[in-house]
Structure formats: C-alpha cells, structure tokens
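Only one protein chain is missing; all other protein chains are in place.
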Amino acid sequence: QAGLERFNALIAEDSRIEPRDWMPEAYRKTLTRQISQHAHSEIIGMQPEANWITRAPSLKRKAILIAKVQDEAGHGLYLYSAAETLGTPREVLNEQLLSGKAKYSSIFNYPALSWADMGAIGWLVDGAAIANQVPLCRASYGPYGRAMVRICKEESFHQRQGFEILLELAHGTEAQKRMAQDAINRFYEPALMMFGPPDGDSPNSQQSMEWKIKRFSNDELRQRFVGMIAEQVKVLGLTLPDPELRFDEEAGRWVHKDLDWDEFKAVIAGNGPCNAQRLERRREAHENGAWVREAAAAYAAKKAQKAQVA
Amino acid sequence: QAGLERFNALIAEDSRIEPRDWMPEAYRKTLTRQISQHAHSEIIGMQPEANWITRAPSLKRKAILIAKVQDEAGHGLYLYSAAETLGTPREVLNEQLLSGKAKYSSIFNYPALSWADMGAIGWLVDGAAIANQVPLCRASYGPYGRAMVRICKEESFHQRQGFEILLELAHGTEAQKRMAQDAINRFYEPALMMFGPPDGDSPNSQQSMEWKIKRFSNDELRQRFVGMIAEQVKVLGLTLPDPELRFDEEAGRWVHKDLDWDEFKAVIAGNGPCNAQRLERRREAHENGAWVREAAAAYAAKKAQKAQVA
Amino acid sequence: SQAVARYAVRLGDDSLILSHRLSEWVSRAPELEEDVALGNIALDLLGHARSFLSYAGLAWGKTEDDLAYFREEEEFRSLHLVEQPNGHFGVTIARQLMVSIYQDLLYAGLTGSTDNTLAAISAKASKEVAYHRDHAVQWTLRLGLGTEESARRMRHALEILWPYVNELFLDEPLHDELGDAGVRPSALKAAWEREIAAVLEEAGLEVPQTRAALCKGRQGEHSEHLGYILAEMQVLARKHPGATW
Partner (left out) sequence: SQAVARYAVRLGDDSLILSHRLSEWVSRAPELEEDVALGNIALDLLGHARSFLSYAGLAWGKTEDDLAYFREEEEFRSLHLVEQPNGHFGVTIARQLMVSIYQDLLYAGLTGSTDNTLAAISAKASKEVAYHRDHAVQWTLRLGLGTEESARRMRHALEILWPYVNELFLDEPLHDELGDAGVRPSALKAAWEREIAAVLEEAGLEVPQTRAALCKGRQGEHSEHLGYILAEMQVLARKHPGATW
C-alpha cells in the first residue's frame, strides 16, 4: 500500500493530490460527488438569473447580469473538467443531473420573483457560496482547489455587484426599498441553510475534514457569514428578518434564530417551489439540443475522416 | 347533355344548384377555388387578431375579440364543408394552403400593429368582406349561398364591433385618437383592394357573373363601399387618407384616388410584410399538431373496432 | 364582506390566468375544431373571471379592469398550476383535466354558498365547467389510448404538472372566516383524487408520483411565469392610464 501511504503523507503535509496520484476510492467518490454537485449548482443557478435578463431595468444592469450568468456557465465548465479528471465523463454527470439522481444547491429551487432578487442572490447566495468556497481553494485535490481559486475571484465580483443592486434600491423610491427588503426576507433563511445541516446532523463532514477537502464545520462557517451580513445590512439601511440575531461576546460567535430544517429537507427532497421547473427546463434544453449535438458530432467525424484520407 | 340544359335552366331561373346536380367542370372548379380561398382567408385572418387577444386593454374587449376570432374559425369550418360538397376533401384544401398553392385574402398579409387595428380590421376589412359577400348569399350554388347567409350575419356584428372600437378611441385621449387614425391610414387602401383588380383587369369576372356566382363588378362594389365608409368616418370624427375622394353627381358614383396596384400584386405574389409569417405559423400549427391528430385517429379506429367486435 | 371579496379574487384570478393561457392557443391549435373548443373554454373562463372580479371589486370600489390591469404581481392570488406554460397540446389538456375537475367540484359546492352572488355565479359557471371537464376527459382518453407517442407525451405532461396539484387543496385562515359562504379546498381533495384516478385509469395512464411543490400563490408568491403573463396582459392598459376602450 505504497499508494495509500503516499496519499496520507501528501494530505498530512498539506500538499496537493493530482489526477495521476493514487487515491482511495472513497476520496475519489466523495470528491466526484462534491465537484459535480457544485457544477450542477452553477448550471441550474443560471435559471433564476436568466429569468430577469430580458427585463433588467437598465442596459448597464442587463450587461452585468448577462456577464454574470455567463460566468456561471464558465464555472460549470471548469468544474465538470475538474470532475472529469477523477474519471467520470461529463455526459454521465449530466445524466445524473437530468435523472434527478444528483443534487444541486437547494437555494436555486426558490423562484426569483423580483429584480431585487438579483441583488439578494448576489449578496446572500453568492456570499454564502464564497464563505463555503474560500476554504476549498486549499482543498487537497489539486484541480478542484485551482478551479476554486478562479471561481472565488469571480464570485466576489458577483457578490459586490449584488450588493450594489441592493444599495441602489435601498437608496431609491419607496417601492424599490420595499422590493429590496422583501428579497432579503425571502433569501435570508435559505442562504443560511446553504452551509448545510447543523454540525450534529452532518454525517459526512468529519471524513471530509480529515481528507482536507473541508476545513471548517457547517455551523462555524454559518455564524461567520451571518456576522458579516449583519454588518453589511446596516450599510444598506435594511434589516435581516431575524430578531434573535446577536453577537454572543462570551462564546465569541454570532447567534441566529432557529432555521426551518424541515423545509430545508423538503426542498432538498424535491418539494421546493421550483425543483420540477428547474429540472424540466434543463431536460428540455438537453432534448431540444440533441439534434444539434448530433450534427456537430457527425460533422466532426466527417472532417476527421477527410483529414485522414488526405 | 340533359345535365347542361338543366343546369342552364336552373341558373336562368335563379334557382340553386345543389351538390347532387350535374354541373360543368369549370363551374365546379371555379367554385371550389373561390370557396376554399374564402375558407383559407377566415383561417389566416385569425392571426392578426389573435395577436392582440392577450393584450386587449379591457376584459370586455378581450371577450369580444376571442368570440370574434372563434367565429372566424367557425366560418372556416362551414366553408370547408361547403367546398367538400364539390368533391375536394378538407385535407387536400389544407395542403393547398400550406404549400402556398392556394391563395387567401391578401389583406391578412399586413400586420396588426396596434389595438386600433382591431377596430380598423372590423370596420374596414370586415366591411369590405360583407360588401363582397352579401351578393354571394344569392350565389347559384346552394351550400355556398346558405353558408354566406350565416356568415354575413356574424360579419355584420363584427363590423359593428370594429366600428365601436374606433368610436371609443376617437372619443378617447389624444394618443388613442392618433392610434385610430393611424390604423385607418394603414388599412384604407388595402381594404379597397379587397374588391379585386379594376374591372378592365379582372379576367374571371365575366364568367362568374354569367354563372350567377358573382353579381356585381369589382369597381361597382368598391365605389359603393367607399361611399359607405366616407359617411361613417364622419361619425368617428376621423378622416380617410384620400384627398381625392368625392361623390361624382353626374356619374352617380363615388370616386377615389388611384390605388397602388403594383403593391397589391406584389403582396398577392408573396411579398407582403406578413406572407411568410402567416403561412409559417399555419404550417407550424399543423406540424406540431400532427401527433395529436394521429392519436385521435388511432383512438377512433380502436373504438370502432371494439364496437364491431362487441 | 371583505372575506367574500378576497375569496372572489382567488376564484377570478384562477380563471383569468388560465383563460389567458388558453387564449395563447388561438390560431395555433392542432386542428380547427380545437381552435374553436379552446377558444370557447378561454371565453367561458374569462366570463367567470369577470363575474368574480366585478363582484370582488364592489368591496373596494374597483372595476373588473382595475383588478385585472392595475394590480401588481404580488396582489394576484392565482394558483401556480394555472400559470404554467401551455407546453404541447398534451400539457394543456393535462392542466385542463386537473383544473376542470377541480372547478367542477368547487362550483358544485359553491352553488350552495350562503352568499347569493357567489352561488349564482357558480351555478352558471358550473354548467360551462362540466363541458370543459368533458372536453379534457375526451382528449385524455384519445391521447392516453391513441398512439405510443401520445401516451408518452401525456404521461410526461401529467408528471411535470403534478407538483402544482397540492396547492389546489390548501386551506387558508380565510376559509374559516368565510364559513358556509365558501368551500374549504381540502374538502374537495378526496373527490378530486378519486375522479382523476378514474379518468387516468380509463385512459391507461397512471397517477404520477412526482412530489408536491411548495407553492404560495394564494399569498401572492407566484411562479416565475406570472410576471411575463402580466407584462403582456397589462402592457396596453397601463400605457393609457384612465383611458376607456
């Protein structure tokens, strides 16, 4: 078991595992699941934002939004590539998404109901994603860690843009302010739940910590994030829908209200307002595009054959 | 040639030819063409109006518009039935429409650009259609004449509704008035051209007159119609875009400006703003509905078989 | 009363939005007879919507058009099911089957409402909805038993719409206020499930197992589709505020 020893040594010294290195099957499987879920989330995450592109209220905001959604498609592409280095081809991963076997971030099963949601998604959802992902830049698996570096950079940019949207609304008309507050009210809890179940209820976390894929516990990341947004919301002049939110000086950590984990589980299980819609849209795009992909493949094959003959 | 003699006698005494009667092939052909063109016009004519159903500015107007478009589908159905009594099945007629072989009223190749067009189409287009069709209620072919009686009744109703739309706009805001005048400006000439080319340039008319399918010449009907709308437009407080329009006391008929027959011919030939769109929409509906019609046919066949077995 | 008015808005909005969806079919149906039939149903539903909204408006000094054209998205009270896109003909039929069985039961119940106006509107609507139901049932049989292709499409249609069925039967505090003026949605559930199961069985189709979606249309949180529907429906009226048509 020279492989295992070398693997453990690399992990211990905080070095990176690379695609050609030996790795335990469970490590490979865990990473494949995590990276592809992350990729799926980027892809499904395009939908709530695409929903507002054609209605964006200024051309500048429209341009920023298109660029953002495009970045997400780009992230999906890197991440699928990273997952492929672990041996599972993109078509298989895609099939897992379409069949409902693979998960994606549950937050995208909530609808984007107003323009302010473009702000709340950027500020809260991308914010929570970054808080989750920054530690992943040091993830033990090389291609994943490197993909995360690039992605985190772009996500920070998106988060700032989201905050700017809310800031503009918060300084706008009464209707704009209401729109912003309403979006924050709807996205606050789901965003906090993005860090996953409470530590006591998160069975896979321990192993991931040992493998240095994960670096902080769910609750640790969550309270750090909630502290950050508690400060930022003051700049907006808006509020978080959480009367219990406070900094516990003694424990040195932020305390928030109890979250509705029943809803969280229901949404993950498929009962969110948009689960069916999101998957159906993806399936539709895939099916409607089948003839295009077939044509591209046939054309490539013909060209290759011609090149060979010549 | 007892058949021909009887046919001529029936025509001479202003009686009706019925489906089982002998008739000259040319008569059958002319009528099939005319009735099916009329049917196609009803069907294609649904499109410009369907274009405004979902945007109708009041629920009452929306209800009236849906009912009107439905009536048109109904007229299409009667007329196809009348044409079928002459021996050509509906599928064949439909095929002629979709392939671009059969014509339909060229007026529907103009777009319906504003809500006021719902008024102008009702008042001018249905108005011209009625002026054309009232004499057809006495057409020598029985099923056609009878279909026209029913259709004319409904069309008069539609014309009045169109006039009411314009009347409401004409008494409305400045923007509404402008919208109404603009619609009349766009539909005036095309509506006058609905009576067909000038008498000198209408080769088929003579034979149709003899067969008592047609009762008045194109120009005769046209000047009668223009006189009617010249009076009605005063009630609206709007104008017709025709500085030359006047009643010629000596000749006892209305005189209007020269019409752009080059455009007329171009639009008939396929160059109208919407020819391609109208036919494509029809083809799309037909193709998208193929699986539905097949299912209905298969179900009917299964049911019939079951009934036989039982 | 305010409660009755709020209730009438729910009834009106469902019919208004479904009517809008059906009217999108006009001139695009698989055969002319269906242009006529779907147009007819759209027209009936629009009629019901007008009656309910006019009645509701009395409580606030509003007309049917004020309510249809000048409310914001979050003020609408429609169900997510009626907001769903038309999809192919099978999706439209599946939606019609679900809604018309529901409305058939609902209006039958409301015919006995202690509110005379609701009772009268429902009695009239009930007759028309029975025809809608019959139309949807006939097509469900044709598509379910027609060809393999049509059965496949119909199964898929039922599956993608099923998540929105649950919302049809959610009670609200409003129903307590209404008492015998309204019908408690949950009270319709058993009969609805029985009826649709019977139709699907006859059509060789199965009751889908898709999970229910958490929908809050009655609280003004709609599907992502409604915004688009309203943008189109209201565009002209809102460009000319105060105008009459």
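Observations on the structure shown:
The first chain written gets the first letter, and so on, giving A, B and C; residue counts start at 1 in each chain.
Following the convention adopted for this analysis, contacts are C-beta pairs under 8 Å (C-beta built on N, C-alpha and C of every residue); 3 or more make two chains touch, one makes a residue touch a chain.
All of these numbers come straight from a predicted model, not from anything done at the bench.
Here one chain is not drawn; of A:168, A:199 or A:263, the residue touching it is A:168. Looking at A:55, A:150 or A:234, the residue that reaches the missing chain in the full complex is A:55. Only one residue from B:67, B:98 or B:113 touches the chain missing from this view: B:113. For the options A:4, A:63, A:149 or A:235, the residue in contact with the chain missing from this view is A:63.
Taking the whole complex into account, chain B touches the unshown chain at residues 48, 51, 55, 111-113, 263, 266-267, 269-277, 280. Listed here are the chain A residues that touch the chain not shown: 43, 46-47, 50, 53-63, 66-67, 69-70, 73-74, 76-77, 80, 115, 165, 168-169, 172-173, 175-176, 281, 284-285, 288-300, 302. Summarising the interface, chain C meets the missing chain with residues 227-228, 231-232, 235, 238.
In this text, only the chains that are shown with their structure count from here on.
One finds 35 Å separating the Cα centroids of chain B and chain C.
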